[in-house]
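To start, the structure itself, in structure tokens.
Excluded from the complex is one protein chain; the other protein chains are retained at their positions.
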Amino acid sequence: MQTILSIAIDALAFGMVLFIICIGLSLTMGLMRVVNLAHGAFAMIAGYIASYAARDLGLGYAASIFLAIIGTIVISIPLERFLYRRIYGSPELTQVLMTIGLTFCVIGITNYFMGPTLKIIPLPEALSQPLDVGFRTIAAHRLFVIACGAAVAGGLWYLIERTTFGIKLRATVDNAAMSDALGVRTQVVYAISFAIAIGLAALGGVVGAEFLPIEPYYALRYMVTFLVVVSVGGAGSIPGALIACLVLGFVDTTGRYLMPDFGNFFFYAAVILIVCLFPRGFLGRAQ
Amino acid sequence: MHIMAQAGTVSAMPDAKSHLWRDAAGIALISACGAAGYWLFPDNLALLTRIVAVALLVLSIDLVVGYCGVATLGQAALFGAGAYAAGIACVNGVTEPMTLIAIGAIAGAAAGLLMGGVMLRAHGLAQLVLSIAIVQLFHEAANKASAYTGGSDGLAGLMVSPLFGLFEFDLWGRTAYLMGLVLLLLVFIALKFVVASPFGMLCRGIKQDPVRIRAMGAFVFPVLLKMFVISGAVAGTGGALAAVSTQVVGLDSVSFELSANALVMLVLGGLGTLYGALIGTVIFMGFEHVVSAFNPFHWMTMVGALLIAVVLAAPGGLTSLVGKVAASRQGKP
Amino acid sequence: DTIKVGIIGPFSGPFALQGKNFQAGVEAYMALNGKSVKGHDIEIIYRDLPAANPAQSRALAQELVVKEKVQYLGGVYFTPDAMAITPLLSQANTPLVIFNAATSAIVNTSPLVVRTSFTTAQTTNPLGKIAFNEGVKKAITVVSDYGPGVDAENAFRKAFEAAGGQVVEAVRMPMNTTDFSPIMQRVRDSGATGLFAFLPSGPPTLGFVKAFNETGLKKAGIKFYAPGDLTQESDLPALGEAAEGLKTSFHYSVAHDSPENKKFVEAAVKAIGSADQLSFPAVGAYDGMHVIYKMIEATDGKQDAKKAVDAVRGLSWTSPRGPVRIEPETRHITQNIYLREVAKDADGKYINKEIQTFPDQKDPGLATQ
Amino acid sequence: MSDLFRVENLSKSFGGLAVSRNISLSMPEGERLALIGPNGAGKTTFVNLVTGQLRPSAGRVLLNGGDVTQLGAVRRVRKGLVRTFQVTRLFSDLTPEEHVTLTVLQREGKATRILSRFRGNTHVADEVHGILGTLGLHEVARRKVGQIAYGQQRLLEIAIALALKPKVLLLDEPAAGVPSADTPRIEQALERLPPSLAVLMIEHDMDLVFRFARRVVVLAAGEVIFEGGPSEVAADPKVREAYLGNYAHARSVA
Partner (left out) sequence: MPAASLDVRNLSAGYGPTLVLEDVSFSVPAGARLSILGRNGMGKTTLLSTLMGMNRRYGGEILVGGKDLSPLKSSERARRGIGLVPQTRDIFRSLTVEENLIVGIKDRPRNVIQEAYDMFPRLHERRNNLGWQLSGGEQQMLSTARTILGRPAVLLLDEPLEGLAPVICEELMEAFTLLASSGEMTILLVEQRLESALDFAETVLILERGRIVWQGASEALRADPGLVEHYIGVGSLH
């Protein structure tokens, strides 16, 4: 019993970490219809900024997160303006080509300037303690991540489903030319959404750094995982992404506990099973 | 795109005969390039052979992505199936190279049947993810079955007997390259026939609107599955060629990375023409080779820059540039 | 004249740091010993092989031999890559000096292979006894599921059971594992009092060590042993406090206290650019260059692979890691293995502090074959 | 059972919304039937149910006395149950010629052949040009469909359906978007159809409906509210109110 509970809580934490990193990608892929394989690259950039802020500038954790998000968005602005704007509405594979290229560049540049070693973002005292939850201890940081994930999910859902901005964004993605003809400034809508997605990537990269440590190859190393999770959830669906993260987190965690040798088997077998049952992902938007 | 399309309507639409001529010219050009590679870079034949093997893989991706619209990031599963089948057969005493290639092709086709059977249940992104899951499972299986595959150490010690009993697979790789080149040409010609057949046209239709195809009274699933099998055979041939020419098979040949790279090469060259697959492979691998020799430490940035530049200059892939140039000539009378 | 040496290693990609260390070792050696041997200038040609990829490895080796006309091949980080090259060697008349690839069997695949690194069995072997002597009767092994991981598992089990302990469970985890909590739960449930782990150096080690601490295993007093890959010096700044006190066994610590090592570290840090990045592959490369220099000396610049290899059979010298010898039969390096502990040095920097020496260790992996 | 085509008690609902309720209808050989009704009455849904794009919640579809309700869309087409789409579904990269050629090849069971050439067959080409000519599409036969005017795309929809040599043809607003000057083209094409063919046409262009149909079925809110000859329909007050408005009036005056 204790073991089951313990695994469940690990699964929840792992799922939420996945969620917080992936949700920005779900937004870009599902709503902006940009297969942004460079998502991880932005998360990584944020990680480097946060690490720099915390270790070299001596800022606190919260301030580092804030600086990382702002910094990453600032870096992304020219990229949006000159690169991404060209591929909105292009075929997915063209987007794949460009964003992989971008990822390569980011990796190369980071490697050159920051060196290939791991970077850590020191946690504040409160978050770095293991916390006793009765039957076992769990890192306080994990609870923090769970909370962040929940907050992000709620806020984003409201923004997309309930605000006029969300409606305009979805309309733009559905048919940009027509939105334009109805007076929606589509470029502005895209730019703002892109900034939000990047901000989320940055947040995920920084608070998830305990699990997925920051190093130059980060951008490619976790690309597949992100892509899989987002698609299984149904790109663009926040509840879908949440369900996918929790389910896959659970399968992965239990699989690794029960039969560690076959850990990947369970994960990908689950993916195949889910996709066969839900051919558009859990809550994919119908096309 | 408009420009290119318009060019077709301005000039008289090429009919069946001129299509044939164009393909004949294309194939002659490819043979010439292949032969030129042999004479110009006699010291790089190992690389060129590898390019040929990967070109087969990229061609096979073009069949499903470019002609059927089924996105896949798992094609290396088929390549790897061919490579391992040939490798295992070779270790177990089948050493005749053409037999090994045939074994690879059959194994690839079988893997294609399996993969198609699973992947064609889903659509869009979900489909892409299925392909990733499949290649990861293949990878894992190859790692686990180390008694047969050598696991992560790779399957080494392939002793391939001389081609037709005459030509050794030597250090310089001449035999391997020429054999690969001939294989590639044969496959390319065969595929040109496939895509120009009614079956090929049906696939293009399915790519655009499967509902419409069904309303025309044609089944979608068996057609796509057939294409997967063909594509598997082509990928398997590539895998077997890689195994025969390098005499080792590693886990990288069933990896996601290889699949992804191959897809990138295809998109770089341009989808749905077969030529794009060849151009993309040669440019990508050639460029990578040159810059990584030039600067082994930071070449990745340059490859990235190349990809971005291609998207900005020729979003439809390098082959679309050819069309553009032709169109702009005609556009200015 | 110029003698060319071709070096294949991961200079980009996720293992770029290891490749950088190759380069640092090579440059350090050349800086300290000159760029020519007996009047023959030596030119190094680097080729990048970012991840295990035998086909590409073979193509690169072939190109180095055929096109660049190198007389010596060196480097090679991954076993499959080495395996792909060895069949070429006799036809190419070129020796291969392995700077890293650590599976025992490689040296058997061609008489022209010499290895100056280590094998996983070699570095792991002493841990079995150490663990038992520290009172661990029941141990669990946790390794990454690939060749070296399995080697490490076997080597530990053998040594530990020979000492009288019992391995109660052997866990192999997929390479791309990022969340280790379930594994730690498994360790806890196994009832073992000692944990033996093997992970390739890189980002996952951080998560592994953190998970060990956070799930309370450290507090529970479970003892943790691993070969030194886990606490590679370049990871230490990040691992930091979490790894303090961790005991690992390895053939080389950057903190090794000897005049040879001081000289080496100074030169290598200069080459690599930052003291944080220097770790064990550099010493493999450094000694590899030593072997290659000796080969060139013996053949006087002529291409004769057999003569070159024969010249270094039985060669012994004092390496930055301590006294070493190339076994005449196996052509693998015999060396001291050290038990080390992660600790702070005088400047507050984390180091692998050597606390015990097991002299003259051959490769037990080969002895069994 | 002399009816070529018969629908019994067909029903369908989406969630709580009943879109088709107990629709029964039959067509003998040679029937020319118009299906009209207000927007959202369920006409297209009816066609979707009949041709297998949608599964009915209840009811049966019979062709030549055989139950086809359980068959998929493809099998129904092969049995001769063919439709056109209200919103055109065409391949924007292919030319009209290629569309029709593909259709003819598929009808003859040659579309999955790998070892023959797409354009190799002259007798197919002749048939294709015949069909394209009938609908006045020969001029644009070799342009990509994405570049021809919408009205022409509508005609191509019909061309594809004709190329399948159907037994029962269901036309979903074939004339929408086709200029009134060009509707005669469609009418001519329809007139040239084999007399044994049963045709059901959905259309809001009443002139066309009244010229074409010998029988009219009116659907409203998923139910058949009227069935009869054209002049009876125009006279029916229920139909006038729900659908025709002043049209009937205008017509009787004219």
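A, B, C and D are the chain letters, set down in written order, and residue numbers restart from 1 in every chain.
We adopt the following convention: contacts are C-beta pairs under 8 Å (C-beta built on N, C-alpha and C of every residue); 3 or more make two chains touch, one makes a residue touch a chain.
Values in this document were obtained by computation on a predicted structure and should not be read as measured data.
Engineer: For the chain that's not shown, point to the residue among D:V7, D:V128 or D:V178 touching it.
Structural biologist: Considering the complete complex, D:V178 is the one touching the chain left out.
Engineer: If you put the missing chain back, which residues of chain A would it touch?
Structural biologist: Answer for chain A: residues 164, 167-168, 170-171, 174-175, 177-186, 285-287 touch the chain left out.
Engineer: So which bits of chain D touch the chain we can't see?
Structural biologist: Touch with the absent chain occurs at residues 14, 37-41, 43-45, 86-87, 147-152, 173, 176-182, 184, 204-207, 242-247, 254.
Methods note: only the chains that are shown with their structure count from here on.
Engineer: Using the touch definition up top, find the fewest steps from chain A to chain D.
Structural biologist: When the steps are counted carefully, the minimum from chain A to chain D is 2.
Engineer: Could you quickly compare A-B and B-D and let me know which has more C-beta contacts?
Structural biologist: Of A-B and B-D, it is A-B that has more C-beta pairs in contact.
Engineer: Taking each chain's centre as its mean C-alpha position, how far apart are chain B and chain D in Å?
Structural biologist: From the centre of chain B to the centre of chain D is 42 Å.
Engineer: How many angstrom lie between the centres of chain A and chain C, each centre taken as the mean Cα position?
Structural biologist: For chain A versus chain C, the centre distance works out to 35 Å.
Engineer: Specify, in ascending order, the residues of chain D that touch 2 or more different other chains.
Structural biologist: In chain D, nothing touches at least two other chains.
Engineer: Considering chain A alone, which of its residues make contact with at least two other chains?
Structural biologist: Each of 108, 111, 261, 264 in chain A touches at least two other chains.
Engineer: Could you please write down every pair of chains that are in touch?
Structural biologist: A-B, A-C, B-C, B-D
Engineer: Quick check: in the complex, which residue numbers of chain D touch chain B?
Structural biologist: Contact set of chain D toward chain B: 51, 53, 72-74, 77-78, 82-83, 85, 89-95, 98, 101-103, 105-107, 110-120, 142-144, 146-147, 160, 164.
Engineer: Write out the stretch or stretches of chain A touching chain C in their complex.
Structural biologist: For chain A paired with chain C, touching residues are 3, 6-7, 10, 13-14, 17, 108, 111, 115-120, 130, 136-139, 210-213, 215-218, 220-222, 252-254, 256-257, 260-261, 263-264.
Engineer: Under the touch definition given earlier, write down the residues of chain B that touch chain A in their complex.
Structural biologist: 65, 71, 118, 121-130, 132-134, 136-137, 140, 144, 256, 260, 263-264, 267-268, 271, 298-308, 310-312, 315-316
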